[in-house]
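All protein chains of the complex are present and in place, except for one that has been dropped.
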């Protein structure tokens, strides 16, 4: 695999500029077609019936009255799917409940009807006989041996005795000797931190349009972060061959990890199969909140020791994440990332993956890491302040750098944490004066970043323009980045390249748009595809000139003789070579397929000023600055956008967002009215500082940037609020009632 | 022989060792070697793991070369958002 | 469901009286949410916006009559209304987003009968009345007498509110409304407080009305709070007493929006802050 081709420091012509995105006009005129924006002839409307109980055995479902309603064309329950392969069993059970409904909002049946009104009516005619069971939604309660059990007999061998069967697995990471380290400390902070469950909160609800014919061929249009994943998962569930199912990704109205799994798609396909007509399904906002992936809520014990000069002698954390109704919370990611920013001799994390009667957690931007960082960075802040040490200096003193053995095992190559801390220290924000009831917080964050299976095909048209086909939905400007990298590599102007997102029939397997992988991995494949096309074009020029193809090089968008021995020939531009492609062997293309492993990790440091109203506990964000290593910022405006968006999602998580369950296990706030994501008037501008410490694993040095920005904010804001309020905040969200109670408790105590 | 570091909770299945030695020149040989020497690791290997080789993370590329000097660390399978 | 848009009050009354499950549509910002969530399934929706006068603000007896379909945005653009009852206008202006402001009405906010309705404490403090039309004719009642319990009003079947009347602004009077929400916009009040007061030339309170929202099953007029400041200058001690009276009067529940302790405490905090704004306005200063 050709990953070790990192070019020496180079100057870029296109990369690093801020051209208009290719899909810009579609998106500002309303022409862009998102998940719900498509129709098909004869289309039916699909709707889902959802459990009103947090935990119930489904004794019987009687759909006969619904089927008899005029206009109803198909009704589906879990029974229609039959047995499915083991690796998708939980997936289909989450899309359509089997023996038990495991959370409020769990799908139990679906209909396809001639109109939305008929579909609505049909749902009411479905009789479900539920045997209501005791439920549990809190992570600590779910771990107790006497907690109601969701799944019996599925516990991994890694879980010790004494826990409920809801504890699905246990992981442990670290090195050194915690007790020895703690003994060396001048002070030890030991606290429990809790975070509420938050939702990714994309503005576009899940939507799809499925068409399946009696010949077994199917077409699916949907908003997803990965249409290849949708294809593979749906094919497995429906017992189809992957090649028979063509999935086209619509424009996607946000995902943040929440659209890396299927919810409606297999159901729509089954409805279409049974009805023999296209079926469109669109979730309502309340369905999105009740039944699609939120994050884990967590409970984390931290114990950190520090010497009075600020050296961390030991770090321990026990992390308990509930991942909703099925195993697979990101507690392993949290456990691996918790102490990743620090060079520690003694470090240990233990993680428990717990199931509860809540919707199955889906990935959310650096899944698992923000909560762990919240706990660890809060404790470090408390220690630093206790010794009256500068919190940035303390972090610098302990910062991981090249050669540090990471808390999760490997030795770091060149990384950018110190650079972000130094930039933070030098920034005017750090020394700006603060007023009464105001506080400043800082925190660091880490994310792994991924690569994965990736295909890119680059075609040269007869008139010398270039089209790039990639297989990853463009969630925030990636078409622009790919276009830029192709133009850069080919040495042609940006506007001579057009990038499209191809459907599953057009390219090979592509990993989901996740793990901050796209600019890294698809970018790498785009560059390599361009290099292959260049090689071909050099060959064509060599044919024309009658010289060896090795004697031709590609410079500034044209083939040239590589040296004096190659003879004197005028350069042939891409356009000139394209024009004679038919005469020199046929169309010119470059393609590249790779499992792009070796992504570079990423670090960031956030700084925030807040003001807390001591009479109401309300927090106002006054100033916010993000410092992050981007490796190489391909389109800096969209890099800044990732930093800003991640920070603001973090602000929501820190201050107001949370899933609120009643005693009855029913979600109380399934709407944007009471699931309170930040609005424009809540916020200041979000300043950004992009650091560029090249990733040796990418030809241009690119690192993923999308996820890291959500890791530090929870702790940075908690540290700022704690300073402003004069009391250490350990539970998120720091909603006004919680902050006011803490302030009053402090006064009382 | 390649030295392989395993994470804490896997040590239970490697006779308490957090570092084991496996004869391997590629990732595939490494995984096969681990499963052969330490059958207790098999459930975890089947669930999927990531491997850091000299600080870079690999998931599936069997023929990624590993040298005796390589730093090899088993990781939980990484997933992103 | 049937939709009708009658041109006269009489036609509207006939339609409403003639159908079970009939609902009035003015701004629709609550009604459509309930339709959408299937909380309501009306047989008939009567759109009153095409009835003459429903979209008008007219001077009357030194005060202002506000048609039932006048939106918050329209109120905010009416200079006379803003000058006389800034608290009521601001309260109406707090309901929802700019988009919601383009439609939401005082009458609708009142008839939705939510204890957390923003404009209602402000109207109660201003001693506003409503004109109700119905099969039995026309009657005027105080705003405070409209809500009965959460989601229920005292209006009889077939009746609807045709207009809201804000009385003449007292000389040296001022009003204010404040609410607490977790964000800066788009939330439902966790606590709301309306204050309307009149000061004498020495700055002492000669009359006051203090109301609270979201701390009981319906908006309440807190007479003890008004008494606490009556005859006094609004110094720290008077404001403390006002706050204490409001906290004592609050009988909130704990829900997804706030705790009992929080609501009690913040009721006092808001009363104090709102009284200071109202007093500033009473002195003819801008606040």
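For clarity, chains are labelled A, B and C in written order, and residue numbers in each chain start from 1.
Throughout what follows, a contact is a pair of C-beta atoms (placed from the backbone, for glycine too) under 8 Å apart; a residue touches a chain by one contact, two chains touch by 3 or more.
As a working rule, contacts and distances are computed from a predicted model.
Student: What protein name does the UniProt record of the undisplayed chain give, "Multicomponent Na+:H+ antiporter subunit D", "Biotin-independent malonate decarboxylase subunit beta", "ABC transporter permease" or "Carbon-monoxide dehydrogenase small subunit"?
Tutor: According to UniProt, the chain not displayed is called "Carbon-monoxide dehydrogenase small subunit".
Student: Could you tell me which displayed chains border the chain that was left out of the figure?
Tutor: Taken over the complete structure, the missing chain's partners among displayed chains are A, C.
Student: Determine which one of A:185, A:633 or A:686 touches the chain that has been left out.
Tutor: A:686
Student: Just one of C:161, C:186, C:205 or C:242 touches the chain that is missing; which is it?
Tutor: C:186
Student: Using the definition of touch stated at the top, determine which of C:102, C:203 or C:217 touches the missing chain.
Tutor: Once the missing chain is taken into account, the touching residue is C:102.
Student: Please identify which residue in A:122, A:218, A:355 or A:647 touches the non-displayed chain.
Tutor: A:647
Student: Of the residues A:46, A:253, A:323 or A:341, I need the one that contacts the missing chain.
Tutor: Missing-chain contact among the listed residues: A:253.
Student: In the full complex, which residues of chain C touch the absent chain?
Tutor: For chain C, the residues touching the absent chain are 1-3, 5, 25, 28-29, 32-33, 35-37, 45, 47, 49, 71, 73, 96-100, 102-103, 184-186.
Student: Give me the chain A residues in contact with the hidden chain, please.
Tutor: Against the missing chain, chain A presents residues 18, 20-21, 23-34, 36-37, 39, 117, 200-205, 251-256, 282, 284-285, 475-477, 635, 637-638, 640-641, 644-649, 671-673, 677-681, 683, 685-686.
To be clear about the criterion, only the chains that are shown with their structure count from here on.
Student: Return the chains common to the contact lists of chain A and chain B.
Tutor: none
Student: Provide the C-alpha centroid distance between chain A and chain B, rounded to the nearest whole angstrom.
Tutor: 26
Student: Can you check how far apart chain A and chain C are, centre to centre, with Cα atoms defining each centre and the answer in Å?
Tutor: Inter-chain centre distance comes to 44 Å.
Student: Averaging over Cα atoms per chain, report the distance between chain B and chain C in Å.
Tutor: Going by mean C-alpha positions, chain B sits 67 Å from chain C.
Student: Which positions in chain C are in touch with at least two other chains?
Tutor: Not one residue in chain C touches at least two other chains.
Student: Quick one: which bits of chain C touch chain A in the complex? Just the residue numbers, please.
Tutor: Listed in rising order, the residues are 37-38, 180, 182-188, 190, 255-259, 261-262, 265-266, 269.
Student: So in the complex, the part of chain B that touches chain A is made up of which residues?
Tutor: Interface residues on chain B, with respect to chain A: 5, 7-9, 12, 18, 43-44, 52, 54-61, 64, 71, 73-81.
Student: If you look only at chain A, which of its residues touch chain C in the complex?
Tutor: It comes out as residues 120, 286, 615-618, 655-656, 660, 668-669, 672-674, 676, 678-679, 681-682, 735-737, 740-741, 744.
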